[in-house]
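Contents: one structure, followed by commentary.
What you see is the complex with one protein chain gone and the rest in place.
Chain lettering (A, B and C) follows the sequence in which the chains are written, and residue indices restart at 1 in each chain.
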């Protein structure tokens, strides 16, 4: 076990994947000498060469389309999108090519592309640097989507994503890059939890709190704070956003009867809607209350002076728990209206 | 009242909007002499000139970005995207510019752009010609999204969309272009139902069936077929997909206690998830069963020989109604598993 | 002719030609050295190819009219562009086509039934790309040019000495992707041939709407050498493609070829070109037909055209009949085949 930051864990995972498979190549803007604007690829170009850690021209569709061609040729490209908000120029190549080529060719052409996306807010950046676009991709058939919440998962899951023959979007909670945690670098990948498996982070019996990525650590804090209030919260880290591993969620909701979902992305049509709808379908007779969603507002990501109000935080999630528990909450005053 | 096809009704609405406001310009591929591949703009270039009905170079991002500039200058561009599957190259301009500019500039710069998208399947076309990408846009804050289901709405709502200072995605169910219906061309726009208002198409008391666009007419057929089965179905045409006019939905579900939602788009993260989640939040104590979704499969749109299996049709929606009603249905055999 | 002059000609001037519309062999300093080995029997082979793919095109159009195909994108008029380029390729070279390169696919050995699976609605792609080194037809305009670029990057990394060729239309040159592909190919000096069939129309839009200057002129600004050739001249196209492939395979990087040709049919069987284009234009281009000019040349060389035409017609008939029976006998897929056999999520809805 080594203690390392989140960012370092991804770096170590990338290094291991590159060591093990010469077909793994990294591509992106500024990932070479600079090591990426977040330094996630720090040192890799020096060690593996510019043909495996490729600084590309400034064009996301170009990067993604080139990665498709490399995958066609048998490579396993790992693309870094510099910030969440810059993935959209590549949207067409992702949705029409990366996601569809294996279906289009009846599986003949595989697209083992990993798309790394530093995402989410909380770092005081200007527009387009703090977005949570995951729902666009979870709604796209043919893609796997994961998000990681701790250094160990970051390390393991980047390797699993690269090893997967399906294309994977790998969402990195950028505001947690400096969080430290223990990582077992020697762990056998085949013994690690499946990339698709959700995990119960904190056990509880009153209410199930589902989240992923940057809000997992907030959710842990919520569980602690709520227990002071006498509410026992079971926190589940989704890990895989598409497909979702519904079984642990169902099991938990059958036990608690109450569900809160939280994410930074806008609520309308966000992943929370799918989780709420699916769990309602699967556990209708167990639910004591409607699933509650605590999310970013349905507005473009606001200027950074507002982000503390925009992002779900301990207070807002606690309030969501109160709503799920039928306790007095911020919406109580609106009741009956 | 004039009887006209769906396609003709849009054409007439465009013509009226252009007549009334010289700032309305149409842009797109092949919309001039050809009148568009579906002939929706037939005759308009001849009558209004090539500076108002603009055949553009073949580049969707270019079209959308140019439309943004025209809107900056005070124009009201109406962009035709030739087919649903070709909207993705414009995704960045739509999501980062069209949707955000009014928020970014505190409302100083308005984006009264209408984006017309022939969408959905059922016309026997190859890949990328039959998609239902609406959920990408309904999840994007700052956009209005509507879909029309009959010639009268097509005629009225295209004018309302163009008149709106917000950007509007206007989804046209292409397989209904030849459907005929009565259109009141003289009707006063200010008397028409608001563009955001859902409408109850068929009244019923046992189950609420919510849909939009191409499946509204299927839903009507379902209501008739179900009534033979002794089930009274209330059909609601959403009309506005974002924002959703939840009140009539709530009222209906309070009455029926059961909800079925159907759309052609994939289920996972589709608009049906939002509707199910929102109605569960709003009507939890009235629901007799979990909301049921009947949708396209979670796969890329399949080759056309499969589309009759992929698209929700009368049988599959009837089955969804049976599920909502707790009657024997296609999933009964799986129960308890 | 000075090098300077011939280069300008080759990029933005009159298209380079070896066989005139009348079937006369003319010289070109640029192209001639690349077709020294081409004798009459090779030319006769190209002739056969062109006749056969025109026949495939006609047959498929009939099948569409008869309701056996959902759609067909004819290549009528573009036979020389497709055959001249495809016959320059080595087996290892990889093709990234658009939807219109049925002639190229034929040359690569795509099975006739596989050729029409997509257009009958049975499949989203008719063949396994790795069996014939041809990617599946690309519908998103221009997207494939980036795939060719990425594949070429893989070739370089692998130390392979083959190339990719990507086909796209005049309309496609307006797409960001095509321009980005040129940026990437130039930046990494990749073995890609950008083969633009300027058939003068993008559905109803004339090429002048996309660009008011010759399309080949676009490439040098990206650092990519370009050649503008008569796309109805199968020999000129062969020569130009050989130049480009030779450069690619010897580490010289990408080349852009504009093959100036004409789409004599509709955009697809769903299109009605009389709505937007002048019948005279079509007549002008009929006089430049790629097949008849080669016939005239072969005839002038003393070739027994009666025999050749009979042989070629027999071959074309056989191919057409295979195509038809393959099409008609293609069984409808089973409903459950809609589901992928690999890991995609399926909603229960």
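Keep in mind that, in the parts below, a residue touches a chain if its C-beta (ideal position, glycine included) is under 8 Å from a C-beta of that chain, and two chains touch if they have at least 3 such contacts.
Because the structure is predicted, anything quoted here is derived from the model rather than measured.
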item: Among the chains presented, those that the missing one touches; value: A, B, C
item: Hidden partner chain, touching residue among C:19, C:183, C:245 or C:264; value: C:183
item: Omitted-chain contact residue, chosen from B:13, B:85, B:118 or B:142; value: B:142
item: Per the touch definition above, residue among C:72, C:222 or C:262 touching the missing chain; value: C:222
item: Hidden partner chain, residues of chain B it touches; value: 25, 51-52, 56-57, 59, 61-62, 64-75, 77, 89, 92-93, 96-97, 100, 102-109, 141-142, 165-166, 242-243
item: Absent chain, residues of chain C that touch it; value: 173-177, 179-180, 183, 186-187, 209-213, 217-223
item: Interface with the undisplayed chain - residues on chain A; value: 29-30, 32-35, 37, 55-59, 61-62, 85-86, 88-89, 124-129, 266-268, 293-300, 302-306, 309-310, 312, 316, 320, 331
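By definition in this document, only the chains that are shown with their structure count from here on.
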item: Identity of the chain that, by mean CA position, is farthest from chain A; value: C
item: Most centrally placed chain, judged by C-alpha centres; value: B
item: Averaged-CA centre spacing for the pair chain B and chain A, given as whole angstrom; value: 30
item: Length of the line joining the C-alpha centres of chain B and chain C, rounded to whole Å; value: 38
item: Set of chain C residues in contact with two or more other chains; value: 123-124, 140, 176-177, 340, 344-345
item: In chain A, residues with contacts to at least two other chains; value: 61, 89, 92, 96, 100, 103-104, 141-142, 242-243
